[in-house]
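Only one protein chain is missing from this complex, and each of the others stays in its spot.
Chains: A, B and C, in written order; residue numbering restarts at 1 for each.
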Amino acid sequence: MKNTIGNNLSVTLFGESHGEAIGCVIDGIAPGVTVDEAFIASQMEKRKGISSISTARREADRVKIVSGVFNGKTTGTPICIMIENSNTKSKDYSLIRNLARPGHADFTAECKYRGFQDYRGGGHFSGRLTAPLVAAGAIAISALRSKGIFIGTHISRCGDITDREFGKIKEDIVMLDSLDMPVLCEEKRKKMLSLIESVRAEGDSIGGILTTAVIGMPAGVGEPWFDTAESVLSHALFSIPAVKGIEFGKGFDFATMKGSQANDLFAVREGKTVTLTNNNGGINGGITNGMPIIFSLAVKPTPSIYKKQKTVDMMTKEEAELEITGRHDPAIIHRARVVADSVTALVLCDLLTTRFGTDYLGCD
Amino acid sequence: MKNTIGNNLSVTLFGESHGEAIGCVIDGIAPGVTVDEAFIASQMEKRKGISSISTARREADRVKIVSGVFNGKTTGTPICIMIENSNTKSKDYSLIRNLARPGHADFTAECKYRGFQDYRGGGHFSGRLTAPLVAAGAIAISALRSKGIFIGTHISRCGDITDREFGKIKEDIVMLDSLDMPVLCEEKRKKMLSLIESVRAEGDSIGGILTTAVIGMPAGVGEPWFDTAESVLSHALFSIPAVKGIEFGKGFDFATMKGSQANDLFAVREGKTVTLTNNNGGINGGITNGMPIIFSLAVKPTPSIYKKQKTVDMMTKEEAELEITGRHDPAIIHRARVVADSVTALVLCDLLTTRFGTDYLGCD
Amino acid sequence: MKNTIGNNLSVTLFGESHGEAIGCVIDGIAPGVTVDEAFIASQMEKRKGISSISTARREADRVKIVSGVFNGKTTGTPICIMIENSNTKSKDYSLIRNLARPGHADFTAECKYRGFQDYRGGGHFSGRLTAPLVAAGAIAISALRSKGIFIGTHISRCGDITDREFGKIKEDIVMLDSLDMPVLCEEKRKKMLSLIESVRAEGDSIGGILTTAVIGMPAGVGEPWFDTAESVLSHALFSIPAVKGIEFGKGFDFATMKGSQANDLFAVREGKTVTLTNNNGGINGGITNGMPIIFSLAVKPTPSIYKKQKTVDMMTKEEAELEITGRHDPAIIHRARVVADSVTALVLCDLLTTRFGTDYLGCD
Partner (left out) sequence: MKNTIGNNLSVTLFGESHGEAIGCVIDGIAPGVTVDEAFIASQMEKRKGISSISTARREADRVKIVSGVFNGKTTGTPICIMIENSNTKSKDYSLIRNLARPGHADFTAECKYRGFQDYRGGGHFSGRLTAPLVAAGAIAISALRSKGIFIGTHISRCGDITDREFGKIKEDIVMLDSLDMPVLCEEKRKKMLSLIESVRAEGDSIGGILTTAVIGMPAGVGEPWFDTAESVLSHALFSIPAVKGIEFGKGFDFATMKGSQANDLFAVREGKTVTLTNNNGGINGGITNGMPIIFSLAVKPTPSIYKKQKTVDMMTKEEAELEITGRHDPAIIHRARVVADSVTALVLCDLLTTRFGTDYLGCD
């Protein structure tokens, strides 16, 4: 359903890049979940990225909770979150309004909204709309933590540089939480930063891969068909702008694996059924098996670059050239990771609410 | 929503591997779509795979249309499709009932359904439930063809063997339609077949990658958030058993690309706005741009192998060993491609119905 | 969503009056609910009505459970129910195919389905499709009973004859369960029967009012906005053919009441908060308050009568006269009551599943 996602816990997103405000409505979250405004603010900071490599628009991103929170706890009724747009440069969009920016949604927006869309700064398609998702996700992350469920995302690849894999996941998640540039290996972190720096100097941008781990999810959540855990996670995660791929566990590496290598054998550890490997990324038959959920997201390079590009004038239907000016990020992947964490948290809260009822997340 | 997918055109799936019948209900398809039973039957044949490499259970898979079709056309009311299970060996499942088969859903089913699930042959999780999806998809494929929209899927990789990429897509789709083993390059087709043959001889199985192309989709279909074209396609496609990854366009290769390489530049060809490359796989900002939709699916090796495997007895909670006997496929990827086509067709019909209304697919 | 209803417990309905079979798919019912086939059969009998006053088509209505039940219990996966159509007279519909029967859906079906609908016997609009709803409802009624929740419906009015109100509701429900003609007062029961008999003699039909009571529902179920308990009940109940009105508690009588008369005052009885009156029919602010849920349904007279009626030929667009022959009921209200019970049960199971999770109804 268009700008709403979720079955029992849903999020409805609204706003445009250069409108007055952006925001979302979270509905179906259990009453009694603690809302930690300082934590929300810290998540918003993570989304802003690293100032040294981001020349992009910077907003205060003060999160205003309009409804659904009372005395510091969720009430169980809809939470409306609003974030003002203040730093909207009054530039003259009319000059480039008709030139479809390559890699952006200008052309598809025109096809869908027939000229009525707010075209300023990407309008409703702007990556800026991930800000309310991060605010909403922060509440979901808190709710999950109170149930012993933790989420962390690192940049597993950027250009040709690959980070180490998750090791002791809980410790890695704690470390990632403290990093602006979420790379597990310090050396690789520096290399990725210089790569991004050099790309910026060229007026270009670079893509990458994010890998997310979730620990503590109970087994037995998700559905065999259509609402598999993979289905609902991918559905939500493909909404993050620039995400063009997702794989669970070994993902595309399964193509060269045999069944005898791919199958995760079962064992008993401390009285609990576990698997000895986790090639399936914590999900079998669409349902969580209690092992860590592991998936990776392909993130394309941000399409706003300073190089001159061929395009088409959407009014005259003639070919044209476009030179994008203004503020752009040479990489968004380090910013996208908190969006990935947030969207993941919202989906998991929805799955848990479906399975265990509407009180579950708010009870001790 | 559990076993139902789709907004305006929905499919509800039911049945178990060893129950009396399996089937689905398609709702929301336009009145007036021609239902070609011979085409449905030919799609069912494709799903059965190649007899020389499949030792697996073979069913007649006669598709019975119980409702919603009148005088050879859809009525616009729900179409119920039923397929009898006839070849259900009456083997004694009680011996292995409690041993969770690695890579299968036995353990997660137990966690979710608390012992009440039908465990025979995978029950509701069985790949056999893709049969009604293929029957439903055949109707959707026909409806799309009448609108000039065509879908084809090839095995782009199996083990270390890679097929050539799509060339002239329309011609490739026609060729794929005629193949049991859907590989574009004849030489690679033979190589893949011998690889599967050798894996079968070992009592093992092998994974692969499917790549799908769709041509003729109008631009402007999909939503910017949550119901992006990528979101709804991935949601549905992750329901296909064994699918563990999906990427659109360049997908995970974007990780090493720069914006200047990744952006698809616009041009005008025959009065129509096109892109000069198609790295984004026909989707920008979640919305179709009129170029071919291209995506790949990672398919894990079928988990049923003849090798002895470690597992856990779900009743006693003790470790055990399991040797699976019976009929298994060494590869399912050549069978999965028609499921991919079918699921894709159902999703696209849903998106078109949402955009253009409930009559669209049934009108000339 | 078209032919599917419910959020966490859903029902998808399919079939046509003169097709091969009709049925439905129930999804989301908890694993472990006992399925009592004898009880289902007894509910089907109630729906058939009283043979002395029904000249209408009589079917065996044998309920076949195709999936989702294993060893006498629900598995938690979709339950497909099928009922064959056997008694479909091969009469020549072509003669009257184009004459819109007044009060029926022939004309609106033509407007919606553009000539592709199955017009035989009302097609998908036929009251016959309530048969699978009754079968599905029987499972829901059993699940509710295991939780101490009971439902009963009586004919509170038929023509000018009014039944007494519910007294000791539990006892009344037990009595209604044993009656073909569900009227609480024996004298009124006889009067209604003779009224229906006399209407039948005239070749006419008569309407009435059904009143339903539910006891044992926990307080706190339903939503303040949009999915109020009244909203979801009315949504489902208006699907019963011929239902044209619904009121909760005092309903339309509130029009002449003052707040001081209408408000239900609170008191404590046996440690439980109750209301001293139940004018609100067990629902405040859209949420159950633990008192009996009480509502009434207005049921219009069945539109099939033997009198000559003015109508329009839908092909020629000319005025015409129509004389309906064949088998019709002079009243359907005594048959509709089990449909009302069934639909109510399905809705309540959905609300309980949403509130308490997907295991709730299957646990002791």
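As a convention for this text, a residue touches a chain if its C-beta (ideal position, glycine included) is under 8 Å from a C-beta of that chain, and two chains touch if they have at least 3 such contacts.
All values derive from a computational prediction rather than experimental measurement.
Here one chain is not drawn; of C:169, C:185 or C:312, the residue touching it is C:312.
Touching the missing chain, out of C:43, C:85, C:205 or C:342, is residue C:205.
The chain not shown here is touched by just one of C:145, C:170 or C:235, and that residue is C:235.
In the full complex, the hidden chain is touched by subunit C at residues 1-5, 7, 13, 100, 102-105, 107-109, 111-112, 124-125, 129, 157-160, 199, 202, 204-209, 218-228, 230-232, 234-236, 238-239, 241, 243-268, 271, 273, 275-276, 279-281, 283-290, 296, 298-305, 307, 309-312, 314, 317-319. Interface residues of subunit B with the unshown chain, by the touch rule above, are 7-8, 77, 224, 354-360. Touch with the hidden chain on the side of subunit A covers residues 1-4, 7, 10, 12-16, 19-23, 25, 27-28, 31-32, 64, 66-68, 70, 73-80, 82, 112-118, 123-124, 359, 362.
Assume only the chains that are shown with their structure count from here on.
Farthest chain from subunit C (centres taken as the mean of C-alpha atoms): A. Inter-chain spacing, taken between the CA centroids of subunit A and subunit B, is 26 Å.
Distance between subunit A and subunit C, defined via averaged C-alpha coordinates, is recorded as 45 Å.
Chain centres here are Cα means. That of subunit B falls 38 Å from that of subunit C.
Counting only residues that touch two or more partner chains, subunit C has 7, 77, 359.
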